[in-house]
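Just one protein chain is left out here, and the rest sit where they should.
The block that comes next holds subunit A.
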Amino acid sequence: MSAPEYPVIEAHDLVKTYGNGETMVRALSGVSLSVQRGEYLAIMGASGSGKTTLMNILGCLDVQTSGRYLLDGVDVSTLDDRQLARVRNRRIGFVFQTFSLIARTSILSNVELPLAYAGMKAADRRRRARRALVSVGLADRADCEPSQLSGGQQQRVAVARALVTAPALVLADEPTGNLDTRASGDVLEVLDRLNQLGRTIVLITHDQRVAQHAKRLVELVDGRVVSDDAIKPLPREERYYGRHRPVTLRDTEAVSA
């Protein structure tokens, strides 16, 4: 598809403003970022730091006000609506904070959906969707509807849907934001495994301990990159596997969720 020498993401001086005149808000003020194939990147920042705006631009859901963004070596600002839809379909897999499965539609059909939009034949896409479900450990729930699954399971289905088209980039926006400890762990484990298999993953989070799963950490403050480094492990007692609350010691009672 694309020549391997291109980075998956290459952004130069991305600026995004909302509104104009007095009320103009600068969500991004000059973000440059390069992500190579196979990287596992976490983007961190407090709310309002511009991380969701960045994710929307990286995911071709929104267009930057100025700056250049190359996805797989292609300048997406030159693409029209149809081509953008194709790019989202083929090159990007999304995992959203809210589970974003389509209600009253079987898990299998949900996972099949991007393939259906790509125009794949029914038999082929069923086979690929089942394989994707196996990889997130939910093969036995293929015929359930989203409402029959737990939050963590739904989010794993969303991951399966994101990877079913074998995209160059998996974008996960707060994938554990609505999940309890255990479910967060499950989802992050799936993402970790995907990265080990060579997928490029960009994880957006405000949680230091979720970010620990990545290999590289980009911190945003007020729409600017303030640090871009390899992950430094947290002190041991703060190590965290997808939990949002401090780990309870073995001999203390767990706080009810």
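Everything below uses one rule, namely that contacts are C-beta pairs under 8 Å (C-beta built on N, C-alpha and C of every residue); 3 or more make two chains touch, one makes a residue touch a chain; residues count from 1.
One rule holds in what follows: contacts and distances are computed from a predicted model.
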item	value
Protein that the absent chain corresponds to, by UniProt name, given "Peptide ABC transporter permease", "N-methylhydantoinase B", "Cytochrome c" or "Pyruvate dehydrogenase E1 component subunit alpha"	"Peptide ABC transporter permease"
Contacting the left-out chain in the complete assembly, out of A:Val15, A:Ala116, A:Cys144 or A:Val221	A:Ala116
Residue, one of A:Arg90, A:Arg126 or A:Lys215, that touches the chain absent here	A:Arg90
Candidate in contact with the missing chain, chosen from A:Ser29, A:Thr65, A:Ser100 or A:Asn178	A:Ser100
In subunit A, positions touching the absent partner	56, 59, 61-62, 81-82, 85-90, 94, 96, 100, 102-105, 113-114, 116-119, 122, 161, 165
